[in-house]
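Every protein chain but one is kept in place in this view of the complex.
Naming follows writing order (A, B, C, D and E), and every chain is counted from residue 1.
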């Protein structure tokens, strides 16, 4: 069943801007010389976009925009929604119209779909691995430059939740802030008073001693960095529901279930966005 | 030893544009609220950027630009060059100056370095796997939207070669062109005459029958798609040096040596750019 | 005494972009034809920027950028800092160099300074009016299109605090959301669970009945809209410190002290940004 | 009665660019999280935009564009035109369609309408105050950075006339030009010959002596700066219709009638654009 | 007869961007003040775009876009296609709709049409002059800044072929490369191995001695620079079909036939793009 209702559309003008930039990379000033040379200018065709492996779909708004920016007369029939599970061979969309233009838009459409679906699919694996626990799978700011909006959307399509979109959304005091400021108290002394009433505060700790120290401040979330499950369990007990507990560091599909079993509220995984493989999605022509 | 001399710098104004876009994603209108709240405005610091795993470095021009765009008074001392092999713990650069600004630029600098070094590192593994054969490892147009220039640079840093940068660089007649045009002859009939005297021509074939057919045309390269090594070997024999032979499809680190052993000239690998994991590169503050 | 240390600089590349747009409006393709016709090309001059009325300064980063974009050889000596109180006649900066270029940059520099200082000055009046209470003066999203970053900075320069920078920073459920959703419960039923762990939640209420209803949800702040002081006082009592209390609606310099006296934590004032008069700041040439 | 016929539409692509920038400020990468969390994705609604105080309308092209850029399927029914007088409670437009999208566009649409209508309304008050005289009310280059086109349009909507749009439109020799050049003769000696045959020339004077001096040059307009009405009357007499007489400096609603009564042709008022309060325009949902 | 089928449309979003920039130059913030002052806002008109001299048409996509960007309700009836021969008086298009908007778009539409048709027309003269030989007429990178895509399209519309679009398309080793590198062997030693398998290689030579030297390398084309026909003939004989022969330098309508008669494959002519006169195309209103 589709999760589409939970996924709000992204601002269309930003999606089109991002798609136009990608088309600009691919077409330059010359355009699709191969299609011009091999296919008659007025030939029509119909193609299908399909999945060649199992996964979760994300990026349909971008794919649709790629065809539409190239030729607004192309017809794009959407058969799957962002968030849908895909099996190998599933048809995601049919696109028909001018044959040259279909092929001109193909690569950019597939590059977005493959990249975003790859992220959604990896996220879904993590989400499945922690099913039955209270833990949510969250992304990080370790995103591919220029694609943060698209990648964070893909995490949601895969069932994850979004952490900060940028440095201004919320306060997250990390190890380097603490080290440079000269310790937790030096770093936190004015944070709570000045963070702003609409901005949450999270602090990273590496040890239970640090945890005890930060719990004295009126913060919202503690980032428990690189702690093994047994220490995480103690941390969760110390926290005792007063703030949210987020685990991070060294999280992979092999370790995430044990981390989730410690009772943490969130597990953030940089690999969702910085190390997902593409989902293999292709475009095929089937003579009608 | 550094490969720097073989890697021309990218156009600096494009690098800065790309870096500024990424900074814009991260800073928004608010900027780095955490550093503002935790670190005195006039504190100075010195940090190191170091590798936490083995790999090949790429992206230093972007990393340097990230710090420079945020604060042109930061000093960036570059200790490794793009193309250098990295071991875990190797220091890549030292950056010093205003402490807030160092941390503000950190994530964007690391996102570029990790992404590009991940591609360079994966490329280097493929290059190493085919050492001793004539095969070169090439990228594809399956790049992350908006990052084609950076990713193709990273492939070169890893020892690979670049395929087309965009649709206009060269002619590459693929399966869908042939299918829509109605066969190889229909597709190729005017290509050689009209491709332009400064543009090379490559044609994709799936079978040896198709190969025979395309060799009748004055093309430059044949793309042998998804052929097992024994068929590739026959194809190379049929081609007999008249055109370049490029293998693609289903190429991974397990299969690439066998493919290279067939005598093909090029092996193109979409996974270099669409599925590389980040290289783990971090930024640390060391007091004193 | 200067408040400069509390005001982090804005991202310089965004400031320059904003200044360049404004210079583009003013110079077009022709440039400053009057200075070209009246002043020799190589004449040097020195000018002062000064205040012609009392107020609070904001916008020096923009003013400096205006001169620098026009002619990077102009010398800009900054005598006052953002957040400084200004008296009529106070000299804010001296700028010297090519006389034509000084005059070419003048209007854009003054337009930023006057607009931003006007906001800072009005904010400071509100802040002063609530001195001695717990209330902070906050801005809103009722900003001048295109200038949100600059205007929110000016509010901080005047001693105020910033509310949301945009729709994505935090959740703020307003009357129209409640009306369209079909009531408070319909609107809030999934908000707390899905807002995201790094995003605060505020809800607007018009009556004490609504207030009671929303206090049942785990939100962070209540926006008490258009309530007279006596009702606000009751609301503050009902809230009893469980969430923050923000008053808004009908706030002006005549009413704000009474509102602050009710014990609310925040008072948001749209007029700071949508209705501030410019602060009269000029540029004078003094021979010799 | 509507003045719409006298107000040419602004270039639509520039209006949309300006609106998109403002939407970008407000939506960022996250979009309208509150509407997404509180309102079902497929809910439809109808809202009205109405005035909460008396004034003159300006900015409908921007408001319409804000809704259209967010969702081109929203229906925007325009009931009032730019230049129309508004009473408190007047309905300006009805907008209907997807409920989330209506609310997402609301703030940007209202920020343009309020800002531009505020300028139009203040302009109309000045125009009314000089009714029956020959004086026209003109704007200046003291506009809000980035909004000059919109603000000068609003001045026309309020019945005023536009002064220069930028430094290249016409020559306006001001006090600083004269001071730096070394006097009126030094400043003006080559202006008339070189200004260009399609460019008018205006010169600012502070005294009747200066006025006499500049009348010897073939200029078009004299800017009489900061002169009290009795001096202005003498200046008008001296000018005797040979050039246009423009008064400026210290003009407010209390002084403008007396200034107009002196017989000047134009009165320029910086406050129209640099110090207008917003006009209170809101958006309401009415069920049913 | 139309050559339209051989001319692929340019990417529409790039055409519109280019047209919008040109409209921005012409309209600024004020727009078409003359049409606003002389023509009623609701007047409709119909105009024709016609040629006032013989030539070849190019630029219709730009002309259509100019009217469409200004007012998408204007009807544009295209009577001639890019590549069509034009006689004096031929009607190229009829445009009808709002009269003000027709005139507002006129100049930008005509500037593109005149410039591009001028190039197409000059190209066609060169193409005609070499008819019956094997020589094709090619453009160069000596294009008007910002208009390379449009100008190279116009060359094709005139029957010419395109040389490199940019520095990255192909390798072209010119005299300065050879001089700086220290001779042909120094310059070429690594070119063939490293140019990339999808990139052709051309080398410029000034003498038959140099020609002999470069023929030893596996290059694709030789650029025979500034050689008189008798030398060109010897060069063609020496080349003997092994590589393509391109002549350049001092080519004009008087000399081109003799150059073509030498048997060269290509003749490149910088003047096509850097020195074509506009084709005189106008817009007329015919009542009724």
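Note that a contact is a pair of C-beta atoms (placed from the backbone, for glycine too) under 8 Å apart; a residue touches a chain by one contact, two chains touch by 3 or more.
The structure presented is a predicted model; accordingly, all values stated were derived computationally and were not measured.
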item: Neighbouring shown chains of the undisplayed chain, as defined at the top; value: A, B, C, D, E
item: Sole contact to the chain not displayed, among B:10, B:179 or B:192; value: B:10
item: Residue in contact with the excluded chain [from E:8, E:58, E:155 or E:173]; value: E:173
item: Selected from E:128, E:233 or E:274 as touching the chain missing from the view; value: E:274
item: Absent chain, residues of chain E that touch it; value: 18-19, 21-22, 25-35, 37-39, 43, 45, 47, 62, 99, 103-104, 106-108, 110-112, 114-115, 118, 141-149, 165-169, 171-174, 176-181, 187-188, 190-191, 194-196, 199, 270-271, 274-278, 283-285, 287
item: Touch residues of chain B, complete complex, unshown partner; value: 5, 8, 10-11, 13-14, 148-149, 152, 162, 165-166
item: Residues of chain D in contact with the chain not shown; value: 136, 138, 161-165, 168-170, 172, 196-200, 202, 220-221, 244, 246, 265-266
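The rule is short, and it goes like this: only the chains that are shown with their structure count from here on.
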item: Per Cα centroids, the chain farthest from chain B; value: D
item: Chain pair showing more contacts of the two, C-E and A-E; value: A-E
item: Centrality ranking, top chain (CA atoms only); value: A
item: Computed distance of Cα centres, chain E from chain B, in Å; value: 33
item: Chain E: positions in contact with at least two other chains; value: 28-29, 162, 165
